[in-house]
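Just one protein chain is left out here, and the rest sit where they should.
What follows is chain A.
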Amino acid sequence: MDQDITAAREKFLNRDFDEKTFAIPAEKTIEYARLCGETAPRFLDASHPEFQAPPTYIASLSGSRSLPEGFPRFGLGMDAGKGVECFLPVRPGTTITGRTHLHDIYSKTGRSGRMVFAVSRMAFFDADGQHLANADSRLVMREKS
């Protein structure tokens, strides 16, 4: 692994750099579900006993920072995709907390030269501190040649 990547990993990985609370309004999660084409009543019907936000809803929540303070700018940054990992349902009408850390930093080479990827993970917790889900946001920085 390149020295600058190793150094960045040592300095920034797995350290929370942001915390934010999010209200989860039922009308918003229902609208989100409708826009996604969901048909399952548990996502659309607030009276359903298992009423919950669609799993990908959390990917629409963003923190106050996308990268930690002092993170090196390797180049022009672009969105390189998102992913979610769900452990427990996110219940509309509650407030959840998102804590963000860098989960991975790595590099690869392509037609345009070296690219550095930073995977920012927001871990969501309910009021009891239960880990509900993770939302990963991947940023690619293309180095200037």
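The rule is simple: a contact is a pair of C-beta atoms (placed from the backbone, for glycine too) under 8 Å apart; a residue touches a chain by one contact, two chains touch by 3 or more; residues count from 1.
Throughout what follows, contacts and distances are computed from a predicted model.
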| item | value |
| --- | --- |
| Chain left out of the displayed complex - its UniProt protein name, from "Sugar ABC transporter permease YjfF", "Protein-export membrane protein SecF", "Oligopeptide transport system ATP-binding protein" or "PHP domain-containing protein" | "PHP domain-containing protein" |
| Option from A:37, A:110 or A:129 whose C-beta touches the chain left out | A:110 |
| Chain A residues that touch the omitted chain in the full complex | 1-2, 106-114, 117 |
